[in-house]
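With one protein chain removed, the remaining protein chains of the complex are shown where they sit.
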Amino acid sequence: MPTRSSADLIVIGAGVVGAACAYYAARSGISVTVIDRGAVAGGTTGAGEGNLLVSDKEPGPELELALLSVRLWRELSDLLPPRIEYEAKGGLVVASDEASMAALRGFAARQERAGVKAEQATVDQLRDLEPHLAPDLAGGFHYPQDAQVQPALAAAHLLRAAGGQGSGGVRLRLGEEVIGVLTGANGEVRGVRTASGDVRAPYIVNAAGSWGGELARLAGVGLPVLPRRGFVLVTEPLPRVVRRKVYAADYVADVASGSAALQTSAVVEGTPSGPVLIGASRERVGFDRTLSVEALRRLAAQATRLFPVLAGVRAMRTYAGFRPYLPDHLPAIGPDPRVPGLLHACGHEGAGIGLAPATGLIVARVLSGGQLPLDIEPFRPHRFDAAG
Amino acid sequence: MARDRTPAGLVGAAPEAPFEITFDRRTLTALPGQTIAAALWSAGVLAWRTTRRDGRPSGVFCGIGQCYDCLATINDLPNRRACLVPARPGDVITTQEGHGHAELSV
Partner (left out) sequence: MPNSPSDEATDDRYSALYDLAVIGAGCAGLAGAVAASERGLSVALLDAAGQIGGQFYRHPAPPLGAVRPQALHHDWSLFAGLRRRLEASDIVHLAGHHVWTVVREGEGEWAVHAVTAADGTGERPARVRARTVLLATGAYERHLPFPGWTLPGVVAAGGAQAMLKSGLVLPGRRVVVAGSGPLLLAVAASLSAAGARVPAVVEASGYTGYARRPGVLAANPHKLMEAVIHATGLVRRGVRLRTRSAVTQVHGTDRVEAVTVSRIDRDWRPLPGTGRRIACDALAVGHGLVPQVELATSLGCATRRTEDGTYALALDALQETSVRGLWAAGETGGIGGADLARTEGELAGIAVAARTRGRPELARGGRVRELQRRRDGMRDFADAMAAVHAPGSGWVHWLDDATDVCRCEEVSAGAIREALADYGARDARTVKLLTRAGMGWCQGRMCGAAVACLAAGAGAESAPASPERRPLAVPVPLGVLGSLEPSEPTATPTGPSGQPDAAGPDEPGRPVDGRTRPSTAGPCKPAD
């Protein structure tokens, strides 16, 4: 017999974005049910490296979101257990030649005006910052605000903490797929249907990541979420060989690119558990997991170019993840005027871990009628409609 | 009864001349054609690595190159599978501590 239950809010998706939405909503006294067809962190969150980056972002709405998130992650790191592996390690963007260094200088200057801390590093300073860096680089910029977290653990602990003291209460329903959105006479949200029954709530948040487009369809609206495939290489366990997140200046161009073709610019970083992560390639090939030897070759070549010492180190595994993105590379956050009661929190591309807390805070403030921390107009979910 | 039987006796082995290797500065005898792991077992050595977290001793488990329990530092190269690498005269084997890459730490 179908079961019935109710809450103030249903969050669809138990990835890091869904967890952050549940956390901030529950903290404002809202009762939350989180539904996922799989496990916690089973989708793109589990494929992430845990980048909390401001360094790779042009001034604009996404950077504002990132700057807020970086502050929120720091707060969360005090509240959540150390097992989430939060590290305020900073980022280091390096230039291979003088032309690239000049471009980086211009980029950093624009970022600084938007509130980013960026410190120029000479060749000598690079060596102090990262002793194993290749000696023939032209220079770089150090971004002390960049940080890292272990994404799956962060999501799991956010969900645990969401149900803590002063909370409106959080229920987890894992392994349950949403198969329909329930609406009332005026088209307003009344809840969702899963294989094991209906769950009632006046609000639902679409935090379904790569499947956000499908969920929007279930609610009767369009949201053009597309997957962009990325491979990450994971090395054998090492001591701390790389202290920060280190990447070449070309990465910024790849992130901003709308091109479908394979782009790689390795971001190299150590982890508290030992392995060095090398990510990430970006290409639009649909949901195809087939190994791309060329993507791995480029990641390995670029990583060993930055850190020659890695040449003798073995890649133990690799994995592909699908970054959900929208055509203008901005996420969809906030209420959807087409369906009263429906909110979106998806399409964060490769930045979902970093942008999760700000996204969750916005969702909670929308629901509780609180003051919004920033202008969410650029993230309006219906902006891709002809009339939107 | 069991004492009379040996693996070499069973297959009628007549190995070529043995040679010396060292394990943690101790000199051991190995037979040509044996892996490092087999040579260490012959000398009664069952462990040649300490694990990363707990520092517990580790040696051959799967014996066929799948489990990586038998990683050893061989001639200063860490993380070599002792169950696959053939022993050569003069090989220097040292107990590998954890990841075996302490020298890379910054």
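Some points to look at:
Labels A and B are assigned to the chains in the order they are written; within every chain, residues are numbered from 1.
Just so it is clear, a residue touches a chain if its C-beta (ideal position, glycine included) is under 8 Å from a C-beta of that chain, and two chains touch if they have at least 3 such contacts.
Owing to the predicted nature of the structure, the values given are computational and were not obtained by experimental measurement.
Summary of contacts with the chain left out: across A:Gly29, A:Gly60, A:Gly175 or A:Gly220, the touching residue is A:Gly175.
Within the full complex, the residue among A:Ala39, A:Ala114, A:Ala134 or A:Leu374 touching the omitted chain is A:Ala39. Interface with the hidden chain, as seen from chain B, comprises residues 2-16, 31-35, 37-39, 41-42, 46-47, 51-54, 56-69, 71, 77, 79-81, 83-86. Interface residues of chain A with the unshown chain, by the touch rule above, are 14, 37-44, 46-47, 152-153, 156-157, 159-160, 172, 174-175, 210-211, 214, 226-227, 233-237, 260-262, 273, 275, 278, 283-297, 299-305, 310-322.
In this section, only the chains that are shown with their structure count from here on.
With centres set at the average Cα position, the gap from chain A to chain B is 45 Å. Contact residues of chain A toward chain B in the complex are 130-132, 236-243, 274, 309, 313-314.
Within the complex formed with chain A, the chain B residues making contact are 52, 79, 98-99, 101-102, 104-106.
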